[in-house]
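Every protein chain but one is kept in place in this view of the complex.
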Amino acid sequence: MTGVTLQNVTKRFKTETAVDDVSLAIVDGEFVVILGASGSGKSTILRIIAGLEVQTSGHVYIGDMLVDDYEPRDRNLAMVFQSYALYPHLNAYDNIAFGLRVRRVPRADHPRKLRHLTKREVDAKVRSAAQMLGIGEMLRKRPAELSGGQRQRVALARAMVRDPEAFLLDEPLSNLDAKIRSSARIELKRLHARLRQTFIFVTHDQSEAMTLGDRLAILNHGRLLQCDTPERVLSHPANQYVASFVGSPEMVFLEGNVQPAGAGYTFVKDPVRIPIRGAARPGPVTLGVRPWDVRVEKEGSPTALPSRVTGVERLGSSDHLFLELAGPAPASGAAAPAPPALSVRAVTRAYDFNVGDRAFVTFDPDRALFFDAEGARLESMSLATRLP
Amino acid sequence: MRVRPRRRWVRLAKRVASHLVLILACAFALFPIYFIVVTSLSTLPIAAITAHVLVPNPHSLTAASYNTILYHLSPSFLALMTNSLIFAGSAAATGLALAAFTGFALSKFNFPGRRTFVYFILLISLFPGVLLVIPYYFMFNSLGLIDTYLGLIIPYSAGAVVFSGILVKNYMDSIPDDIEEAALVDGLSRTQAFFRVLIPLCYPVLGLAAFLAFLGPYTDFALAHLFITTTNLETLALGIYSINSGDQGTQNYGLVTAFAVVMSLPIVAFYLAFQRYIIGGLTLGAVRG
Partner (left out) sequence: MADLRDQTLAFRLRREWPAYVYLLPVTIVLLFLNAYPIAYTIYISMTDFGTGPKGSLLHYHYVGLANYDYVISHQSSTILQLVGNSFFWAGGCIALFLLVGLGLACVLNQPLRGKTIYRTLILLPWAFPAFITLLVWAGMWDYEYGIINGVLNAIGIHSVDWLLSPDNAWAALFITNVWLSFPFYTVVFLATMQAIPKDLYEAASIDGAGALSQFRRITLPYLRPTIVFVGLMGFLFTFNNFYPIYLLTNGGPGLSTQIFITQSYSDAFGAHGAAPLYSTAAMYSVLDFLIIIVLTVVVIWGADLTRNWLR
């Protein structure tokens, strides 16, 4: 029951850098999700913590112990693999008991001498873990005879009985059916609440990350982009990559320009023109809005952007709309060509709109975000409430 | 409606043809064995055997040759068998251990010089083995190991070690690294993980390796012939050779074949008992890997 700290950890393989100068402090008892696309280096980080890979440079601490030179077996961590990696030749019981049987603990009478756990101690631990995970009935079965969900529980039980410093979980839910996966998520979260131990969980699935993590660490190309609570990651993404990777449906991005307009500045992306509040400089920027921060109304207010509904995805409790922004009608007589259609996605109440409807769109000014050309967030800029 | 019957005929013809091919293959495989067994059950002179084998006459079947082999041989068949089992058994055990260690090191470690080592052992094992017999004689003579158990067990151990080592390596390659890593995280050293996880998972290929390591020494003639001069170390292969080369003046086919049958029994029994493992070991991991 300890925290885990990474200090400037870098891992280079022959040609590429898998982990690039990552520092991350995981607090005791915390559930941290390392989130990234495949190849982002997230599994490598987990393997470095476990000691299965050795970092090229940097340090790993478990609690306040520097473990750079520790073998995996001396780190007292537990790991659940994506494939579960159950021992095929042992039944579920022996799989769970495996680590307990090799482990040695101080003797009661002679604290400096070590002894193996007794058969009864092992049995008690195996049974209590199995019961907690509801696999008490299938302990005699071999992995090949178990379903995916059962295997995953056996792997979890195998990790639990060891009473490790921390749990490392490498995409443990990705091999499950969609249906079991969501219930497994809830169970895992409940398990964490009950054990109050450090969980480090790797996934590429952002919704899994959002539901499970106390904090998310988002990786891309081996770099740690942001580590924060799910809410903060959603509302204050460090950059455009994080903003687009987290949140479903994906954030709406409008690549446009900041242009001076009167005393202030305006965001321009034909046909959209929206005034800006805060410090701004002319140049290319990207405006990002979460689809659920796009407000869609039937009646036009003066600040709203007129648009047409081109597609509706009905999800039951809500609808996803695909809208084409028309912008303010061009001044009559001007021979300007029709501006290119601009698509925006929005989340609305169910059955409010149909394909072909006219709709009026506003962006929640407090929630819209700006990013510069490199994707870095421009925190000082936001949308003005009113159109001029 | 016209297509269906034709397709059924084609399928039937294919099945019949498959069975025919397999029956022919089995006949080819079994004929010499059948020949050996029938011959061993008769005491007919050579000239009469052919007709007898083609149309066995139940009245001339006799276990006389077996009686001679089992009870009237000097040294006794039991003594020969014991020696052969000692030689082949020890060699198989040693060879198996060597192959397992070799396969493990080559499959799960990436040590500097690995490639060179593989080529080295491969190359060294390509030298025609029959001709090593003579240097062996000088070497073991100067070590005082001629005519001893150890003197034969040592060279026998190396017989199949390179081929078996590569078989084991390849089989281990097909075991996901995850499983070994799970054991490491579970608190095992790599050596413990090898013995407690990898070895049990490699039983099929180890069974095959043991079979190969046993077969060579059990049937070896060349080395035994040169190394063994005392009768009480004689092996089955030497025994059958001395019967075949006709110490009694004429070759006795009944005796030779009866000897062959009894000598083969342990191997056939082992093979039938561990067939599944042996065949599993032959999958060679080429697809899974």
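For clarity, chains are labelled A and B in written order, and residue numbers in each chain start from 1.
In this text, contacts are C-beta pairs under 8 Å (C-beta built on N, C-alpha and C of every residue); 3 or more make two chains touch, one makes a residue touch a chain.
Keep in mind the model is a prediction, meaning the values are calculated, not measured.
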In the full complex, displayed partners of the excluded chain: A, B
Contact with the hidden chain (one of B:80, B:166, B:188 or B:233): B:166
Listed residues A:8, A:147, A:183 or A:301, member touching the removed chain: A:8
Touch residues of chain B, complete complex, unshown partner: 15, 18-19, 21-22, 25-26, 28-30, 32-33, 35-36, 46-47, 49-51, 53-54, 97-98, 101-102, 104-106, 109-112, 114-115, 117-119, 121-132, 134-136, 138-139, 154-155, 157-158, 161-163, 165-166, 170, 190-191, 215, 218-221, 237, 240, 244, 253, 256-257, 260, 263-264, 267-268, 270-272, 275, 279-280, 282-284, 286-289
Positions on chain A contacted by the hidden chain, ascending: 8, 10-12, 53-58, 68
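Going forward, only the chains that are shown with their structure count from here on.
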Distance between the centres, which are taken as Cα means, of chain B and chain A, whole angstrom: 57
Residue ranges of chain A touching chain B (in the complex, touch as defined): 50-52, 71-73, 75-79, 81-83, 85-89, 98-99, 102-103, 158, 162, 168
Parts of chain B lying in touch with chain A, wherever the complex brings them together: 176, 178-179, 181-189, 192, 196-197, 200-201
